[in-house]
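Take a look at subunit A:
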Amino acid sequence: MLVALFAFAPRAQAAAPPTFTVGWSVYAGWNPYFYMQKSGILKKWADKYGVVIKVQRFDYAASLDSFVAKNIDACTMTNMEALDMPAAAGVDSTAIVMGDYSNGNDAVLTRNGLTFDKLSGHKVMLVQKTVSEYLLERGMVMNGQQAKLNTLKLINTSDSDIAPAFLNNKGNEAVVTWKPLVSQILEDKSVHSIFDSSKIPGEILDLLVVQTSVLQRPDGSGERFAKAITGAWYETMSQMAGGPQQLAALKGSAAASSDTLESYKEQLKTTALFATPKAATEFTTSPTLKQKMELVRQFCFTHGLLGKGIKSVDDVSIAYPDGSVQGRKDRVRLRFDAKYMQAAMQGKL
Partner candidate 1 sequence: MARFSPFDIQARPNYLLGQALSFVLFVVCLGLYIHTSKARHQENPEDRVVPSAAQLRAGIHSSALEPAEEDDYIAPEGAGKWERFRHSMIWKDTASSGKRFGISLLLFLPAILLALHIGLYPYFNAGFMRFVLFFDKIVALSLLPILIIVFGTDELSKISLIFIGVAPTLILDVIQMVKAVPQEQVVKSFTLGANDFDVTYRVVLKQIMPQIINSLRLNLKPIMLFLFAGEMIAASDGLAYRIAIMRRHMGMDVILPYVLWVALLLFLVDFGLRLVNKRMHPWFQS
Partner candidate 2 sequence: MVPVLEMEANALAAAPSSAAGTAIHVDRVTVSYAVGKNTRKVILDEVELEIAAGEFVVVLGETGCGKSTMLRMILGQEQPTAGAIHVAGKTIDRVGASCGYVPQKYSLFPDRTVLGNLMMGPETANYHILGRLKPSFRAFRKAVREQAMKQLERMGLHATDADKYPHQLSGGMQQRVAIAQALMMKPTILLMDEAFSALDPGTRGSLQQMLREIWLETKPTVVFVTHNTAEALFLASRIIVLAKQTGPGRAGAKVALDMRLPETGMSLKKNGQRFLDLVEHIELCSQGFEAAAELTLNFEGNAQ
């Protein structure tokens, strides 16, 4: 208890050579951070901007906890978690890199040809209150089964055990999870995918989120950090996309999750990477993002993910690059900032 309290105590601000810590967790769209650090790309960019950047691998939940406790400066997370973890907890956060969106990585799988209209009353295994539940709800809604949402029997299942738990008991008829677990489960020929994230493109986004307070540091070191990591990211992306370094980049990223190259490539097929700063900027500044975020924030609010004290969906607001705000103007907690991606696009980094 005491240790926990001390750990939560506000960190003393480091002096001299400004050091920044980026937390990431294993996922097809985030594995490149591993390669980025190993290959020295990150060091090159950090040196250019006179900062030190440490990259640390976490379990996903732990990385979010650390970010909310302000123990790390930046962290990879989905748009949904960015909203319901740091933003809803009052930690002003800024998404500076639009990494990718899930384009089939997440899927609803069923046995025996079960479809959405027959799912009512059946048990569904999933990690509750995450994008999995979001995907399931979107699937139900898009298949006209909105009224039956409450009749599903959701079993909150830890992601570390969800695949064997589902596969080894024929009584489990539906599961919602993500790759590579999806591929693993689909090896059972009686299981089929009835819905996946490719049907809701751009709704499950993978971001790099930085503490807004870090970006706004008066000495400008936060901005330099943001520039360095954005620069490094897009250099990594260009290597992944093609050229002589492609194989090394893919192998290095696959190694981050101990996947084989084939398996990793398979995962990338259903991950829509914004490989160029141009694509990322375009999406971030488009009105589409607002539409997608509207769906996500409504989901978070109706599921109480914004917290017990939040009485209106507008109390956790989102700001966009064009200056518009979703929700109350005085309660902006999550910001999409395309500035650094734009700079990368224009070659100004």
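Simple rule for what comes next: a contact is a pair of C-beta atoms (placed from the backbone, for glycine too) under 8 Å apart; a residue touches a chain by one contact, two chains touch by 3 or more; residues count from 1.
Behind the choice of candidates: all candidates are chains of the complex that A comes from, given by their letters.
Fair warning: this is a prediction, and the values are worked out from it, not measured in the lab.
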item	value
Complex partner of subunit A (touching, any copy) among 1 or 2	1
List of subunit A residues in touch with candidate 1 within their complex	1-2, 5, 8-10, 61, 65, 68-69, 84-85, 88-91, 125, 128-130, 150, 153-158, 160-161, 164-165, 168-169, 171-172, 303-309
